[in-house]
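Would you mind keeping the following structure in view while I ask a few things?
Missing here: one protein chain of the complex. Every other protein chain is in place.
By written order: A, B, C and D. Residues from 1 in each chain.
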Amino acid sequence: MNLMTARTGGLALLAVVITVAPVGFSNSYFYDVAVNAMFNAILCVGLNLLIGYAGQISLGHAGFFALGAYGSGILTERYGVPAIGALVLSAAVVGVLAFVVARPILKLKGHYLAMATLGIGIIIHIVLKTESGITGGPDGMSLGNFKMLGLTIKGDQMWYWVVGFLLVLAVWLSLNLIDSPVGRALRAVHGSEVGAEVVGVDTSSYKVLVFVVSAVFASVVGSLFAHKNGFITPDIASFFHSVELVTMVVLGGMASIYGALIGAVILTLLPQVLAAVEQYEAMILGAIMMGTMIFMPKGLLPSLLASLKRRGGGQ
Amino acid sequence: MSLLKVEKLSKEFGGVHAVEDLTFSVEAGHIHSIIGPNGAGKTTLFNLITGVYTPSSGRVLFQDRLVSGMKPYELAALGMSRTFQNLQIFFNMQAIENVMVGHHLHLDRRFLPSLLRLPKVKRRDRECRDYCAGLMEFVGLAKYIDADAASMPYGALKRLEIARALAAQPKMLLLDEPAAGLNATESREIDEVIKKVAATGVTVVLVEHDMKMVMGISDQITALDYGRKLAEGTPAEVRANPEVVSAYLGTHG
Amino acid sequence: MFAAFLQYLFSGLTSGAIYALAGLGFAIIYNASHVINFAQGEFIMIGGMATATMVAAGVPIYLAIPLAMVASMLVGVAMEKFAVEPARNADVVTIIIITIGASIFLRGAAQIIWDKEFHSLPAFSGETPIAVLGATLMPQSLWVFGISAIVIALLWYFFNRTMFGKAMLGTSHNRLAAQLVGVAVKKVLLASFALSALLGAVGGIVVTPITFTNYEAGIMLGLKGFSAAVLGGLGNGTGAIVGGLIVGIAEAMASGYLSSAYKDAIAFIIILFVLFFMPSGLFGKRGTDRV
Amino acid sequence: MRNLMKWGVAAVVVAGCSTYAGLANAADPIKIGSILSVTGPASFLGEPEKKTLEMYVERINKEGGVLGRKIELVVYDDGGAGEKASTFTKRLIESDKVDLLIGGSTTATTMAAVPLAERNEVPFISLAGAVVIVEPVKKWVFKTPHTDKMAAEKVFSDMKKRGITKIGMISEDAGFGKSGHDQSLAVVKSYGIEVVADEIYSPKDPDVTAQLTKIKNAVGVQAVFNFGFGQGPAIVTKNFKQLGIALPLYQSHGVASKDFIKLAGDAAEGVRLPAAGQVVPEQLAASDPQKPVVTAFKKDYEAAFKSDVSTFAGHAYDGLQIALAAINRAKSTDKAKVRDEIEKTSGYVGTGGLVSMSPTDHMGLSPSAFHMLEIRKGDWVLID
Partner (left out) sequence: MLLEISGLTSHYGRIQALKGIDVQVAEGELVALVGANGAGKTTLLRCISGVQPVTGGTIKFAGQDITKMGPEKRVGLGISQSPEGRQVFGPMSVEDNLRLGAYRRHGPDVKADMDRMYEMFPILHKKRELPAGTLSGGQQQMLAIARALMANPRVLLLDEPSMGLAPLLVAEIFRTIQALKDQGTTIFLVEQNAYAALAIADRGYVLETGAVVLTDQGSRLLNDDKVKEAYLGL
């Protein structure tokens, strides 16, 4: 019962925040930043399933994001595939790719896993940069609006509502998943692989599953991002974008869906806030990353909740 | 009938024989204890039986079926479940969720229904939760049903592992030092739990240092030393065996 | 065709020696603390930038080099003290984020303290190429090989012939035992960062005449060093050196015989394949989890 | 408790967003917005561009501004990332309500901003190289630097003059080099030149002798052309010398700064490259209309920043001059009028050359704007 209210309550609150936030938006730049924040939030909710819940690091997720974006770009622009078809097809391809690489990669642990995922991301980045005949190379490629069922999604406001809805949906699905037999198995993998194995959890299959799911999340967000932005460059696959995504998850709070969401929002807003002190931006970002991890190694949301709990006298 | 047969089992780690040419069998319905001094190879034996390690040679048969080389989760599906000397609790989850993971094999594990939280999944999950709450009561953890695993005391976690293993509805339960680190009262309580489990018809294989417990509840004991079988028999027989006594207490001078 | 092969080999060795030095820095810190220091590349950058800017400002090079090494060591010690030590026992991911944060911070600081320009140092002994069986080699590459070799020899001496070095080695093999024989483990951690930073600075200084340096020069070297260290097997010094040379040579051979556009990708594919078959790298420790 | 938490978060989000609301009020000054790659791999473009813009805006303001109004410059650093450039452009247009955009240090950041400028109808003068920015012509988009295609054509015509028909290409795999490489391949045939070897390197490669060896061994190669900027071309030049390749080496206009000569040292001797007159003001013919302009700019820049002027700084200078001239002529900051006036720019003498735009040419530079230079004794020498 308790859980149910947290679920419905959290979702309702999220929906309310998304609905009310535009009151403070004086122009479409705000919508734009908000949409980017929500894109990152969706992606991080998916990535958190892998990192926070199943305990497997990935330093290459920007690669899957970029494959989704370029998949949509290439299919819609060069082959005239309808946007939704391109999105689904790209996600499927990314899913298959993730499935193929997942098994050998997820046998690795710790830094070896970090290295391998980093390698995958970098290889994708290089391919996107080099195959300029189809990707446009480092100068990037443009693509058109997202059209579906005769409806064209365009303009920052419209995107805001669409992505807002998708964010609520993504959070809902993730909440469902982690509180299901599948989700519990995933979390058990993080808790103790051998402990899960001996009660019948095929841990390697679950690791593959969550890797594929989070990659598909990234791909879908990539596709939408590409359409919304109208222009993409291979740098969205860069190592730094991957690091940024992981930082969002860890900063907000691993194994916390709302934590990942908050981390994504904060790190998306940060460069906008720091634009005024542009030359110190790198130092401030670095200091925030170090400071949060040193003083709140569990991430912002779980640490804050824990301290509230302590102050509230144990409950 | 022998539920488990271990035949000429050996395991080496870099030239050291942790288990050597070991043969014994466990009768269905028994509480069968494996004892021996530290480093005798008990935990290695458990890991070999439950598929965590692969044997260097020899075979393990469960219900007359060759199971050596199978993965732990496959063995779990055949009805073998265990606990650990060093706890393998999912500290990132609630206590009852730990037990619910134990029930994993008996749930709808398909991805899409889980993702969409279909009514059927929801209902089944609620049943599972009730069932697992029942198991927690059974092992004496009623007051921890809503607790986070990370907030529970050590003794309770030992039982939580037993509840988790029971949730898999095993035919054979292997307990690796369930009383280690517990005080006398807690040990006696665990003792009771093991007896209750055995009474439900589950075969129990037990590795334990607490001799009071072992001698009190075992139907059969296999004593190991240096990875080999030292003695076998009822508690009285084993206790009287001079080799066992000297393996434990050493020799005079 | 042999001349071409030799040239690719020289090219690979030059890059490889640079990667190996970076990888060695990773190995030393990992050994002592099980931390992967993603800011290792920044130590290299600091060594190169500090020397190059001091030389440009008229400081004699024999003074600039030790000053840069000291500066880099101080940064390394500060980083251990204020960023890594407080977060001991944290998750792998948490520590990765901390050291990446440190690298971003140092890069940001470097661009403010110095600038964003590229800087160079004069080659230590001229720019007349040396011809070997039809291939050529720059004298500075020999400096890189030579200094790498000296550094490796010194490290070998330090770890095998000095008590403190043995204590560091002992700590990496068995932390508990090291404590029990009276090794101050905290000091070892601090020393490992100081040593890695020193090593980075030396690397940064010898490669600057070849690759030049700017505030972002550490990014690539950090990544390649990490690759080298992982490929060789974490915490294994020999592994890091071999790993670095393999990555360097693989890139050069890939450019020479396959495709220069995909040489980096090919290097990563090789690393992936090695990891698939040897999940702890070439020389890594393989252990069985005890449960 | 959890809910309380979430409200707190919501408050942070709302507060974070509304911080900008205060900035949106348009004031009297003429507002020029600029997205530049001040940090990141293209910082050697963005950095001098930013310095130049700031220096001249300050100077113009001291002299009373334009149309009696001060100029307010808003610069955002996109770090070379197209996605950041897009958001910052939106911010400049929507929140800062700028009258005009200058910037986009790289083609990628420019192309990210282009659709926004077009949609919101804001005049936009790009400082990036690629042809795609102005071909096909986009109503609101202009650019000041020469295109990579022009650079390639200048190089190929010089090769043709020397009777070279087979060349090796080496280019970096980042934006500038990649785009230059693709443009070069597109035009090379029309000069009767064949590319017999085509190699790539990464901007941070410590050594490219492997690629150069491959080119060296390509059959019939008569010259080598490198497209790239930053430290890469300096390494290429050094490695080229190391391998003792006795062929002419051409670089692109990306290396037209003294830094290149400094980094490459002796190895730079004999390297040829196309560059704007701004690089060699003192060598221009006295009759060259560019001479006074580029001489003055070089003096200003070097006095202010104690560092050698680069052509990239010149792009920003030209962009600012063209924009302010257009505003002057339009006598207002009305965006449509300013756009029309920019398009009417004619006979403007800038650091890049003579600029005359038209509805079909939003760059306005003729190929003659490029000069061929050769490096001799550590300095530029004009050779045509």
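As a convention for this text, a residue touches a chain if its C-beta (ideal position, glycine included) is under 8 Å from a C-beta of that chain, and two chains touch if they have at least 3 such contacts.
Bear in mind the structure is a predicted one, so any value in this text is a computation, not a measurement.
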Subject >> Where the missing chain makes contact, among the chains that are shown >> reply: B, C
Original post:
Of C:Ala102, C:Ala167 or C:Leu223, which one is in contact with the hidden chain?
Top reply: C:Ala167
Subject >> Where the unshown chain meets chain B, residue by residue >> reply: 16, 37-39, 152-154, 157, 177, 180-184, 209-216, 226, 239, 245, 248-253
Subject >> Missing-chain contacts mapped onto chain C >> reply: 163, 166-167, 169-170, 173-174, 176-185
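Here is the rule we use: only the chains that are shown with their structure count from here on.
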Original post:
Distance-wise, how many Å sit between the C-alpha centres of chain B and chain D, to the nearest whole number?
Top reply: 70
Subject >> Centre-to-centre distance between chain C and chain B (centres being mean Cα positions), rounded to whole Å >> reply: 47
Original post:
Quick one: chain A and chain B, Cα centre-to-centre, how many Å?
Top reply: 40
Original post:
So which bits of chain A are touching at least two other chains?
Top reply: 126, 130, 194, 279, 281-282
**OP:** Find every residue in chain D that makes contact with two or more other chains and list them.
**Re:** 39, 173, 200
Subject >> Touching residues (chain side chain B, partner chain A) in the complex >> reply: 50-52, 71-73, 75-77, 80-82, 84, 88-93, 97-98, 100-102, 104-105, 107-111, 113-117, 121, 125, 128, 146, 149, 161, 164-165, 167-168
Original post:
What residues of chain A sit close enough to touch chain D in their complex?
Top reply: 6, 9-10, 13-14, 16-17, 20-21, 23-30, 32-34, 36, 126, 129-130, 132, 137-140, 142, 156, 229-233, 235-236, 258, 262, 265, 269, 271-273, 275, 278-279, 281-282, 301, 304-305, 308-309, 312
**OP:** Spell out the residues on chain A that touch chain B in their complex, using ranges where they run on.
**Re:** 2, 55, 173, 176-177, 179-185, 187-188, 190-192, 194-203, 209, 255
